[in-house]
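For this view, one protein chain was removed and the others were kept in their places.
Our next item is chain A:
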Amino acid sequence: MFDFTDEASGHEKCFMTIAQLPGFIDPKQVPSKKSPFSAILNQPFAHTAEVILPENVYTSIQASLDDELNKPQSARVFMCPSDLLEHEFFNAYIKSGNILMISEGRAGSDNVFTLHDGILKIELGREIFERTGLTGKPIRSGGRKHQKDRFLIELNLRLPSMLHGKKGFDRIVWAFKNVLNQSLAWLFCDLELTIGNQATKPITKHCPQMIDSDVLKSKLDRIHTPPLHGLVSNDMSEEDMQESCGSLSEWIAMVQLGSPRVSADDDVDPYLSRYRVPGADAASTMDLISLKWHGLISAKWIMQLFLCLLPSSAWFVLSTSALGKQAVEGRDGFTIAAAPNIYSSVASRANDREASESNNRYAICWEFVGATAIEK
């Protein structure tokens, strides 16, 4: 109607996947290629994880959740990039240990460092990149096409050649000493946490501030909940599937937001809002529980959480938000809704086999890409 172009909106998308969940999962051999497991493992850094489930389900699994799941532990530290390469820190955390680190800054405009699986990634502007003397590749900046403004340096610090005194390594040391020598705020998460010898850890030298990631539990009373049974079926067209999955994702987000519009007692005037819960005729009123963790959260922890929730027979929603998203088409996070019979297959000839399969659990996974967040 109005002649305004919006490029950012055109880059936004959402990958939706509907997959059957396996009946049994070995925690040591999680299927890493299959959705929704692949979505969890492909997002190394998360800042928030939220679980929404019916209250009666929560009371039945609360004990096992409390027992099996330690709260995510992370810390905030201020250090220079060169501190990463100091002997003690480097050997303890990068060569033999496994840590997750991410620096402050916004991709696309600041110098951003991430460290994950021993691979240090540095995103820089052209000028600083050229001064570092390291090799990297140009990446999209969101600016003009074919103009190389932003560069990504990828350093695998676990390679055998990455040792003090080696030529290639000394270049990195030089760059961190002479070019990238500003102190930054980092988030730090030790994936091989051993309790007891905290005081002697190399990180204590940098005075880490522990981030409190206790679970934030909130009761959501009398929520208008859409029916999940048979939300999608194999005789639906793709548009219909997209629409019903889209409105479910919107409802989940509305519950996360704590919007009064999803409350069963809401009677807002249509002048203010015309939002309706999807499938309102069949919707039921339920008491829900939201569990929320905030901090630097690893994919490993989210997988643990997901595996803890899986044995419960009812539905649940797991939603996470990513840290360190790229400037162009960066991943914002994902939401997984797992429920029995959310997908129904209507076969042309219904036989006994279909009937016996009717108790299968399915997961719908939404992966969000490219939203614009300006706020703090």
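A few comments on the model shown:
In the analysis below, a residue touches a chain if its C-beta (ideal position, glycine included) is under 8 Å from a C-beta of that chain, and two chains touch if they have at least 3 such contacts; residues count from 1.
The rule is simple: contacts and distances are computed from a predicted model.
Per UniProt, the protein behind the absent chain is "Ribonucleases P/MRP subunit Pop8-like domain-containing protein"; the candidates were "Ribonucleases P/MRP subunit Pop8-like domain-containing protein", "ER membrane protein complex subunit 6", "Exosome complex component RRP45" or "DNA-directed RNA polymerase III subunit RPC3". Contact with the chain not shown here comes from a single listed residue; of A:G108, A:G136 or A:G295, that residue is A:G295.
Among A:T114, A:S249 or A:Q326, only A:S249 touches the chain left out of the display.
Remark: the residues of chain A touching the chain excluded from display are 1-2, 4-6, 8-10, 12-20, 24, 26, 34-35, 47-48, 50, 76, 104, 106, 185, 187, 209, 211, 232, 234, 238, 241-242, 245-246, 249-250, 252-254, 256-261, 268, 271-275, 294-296, 319, 321, 323, 332-333, 335, 343, 345, 366, 368, 370-376.
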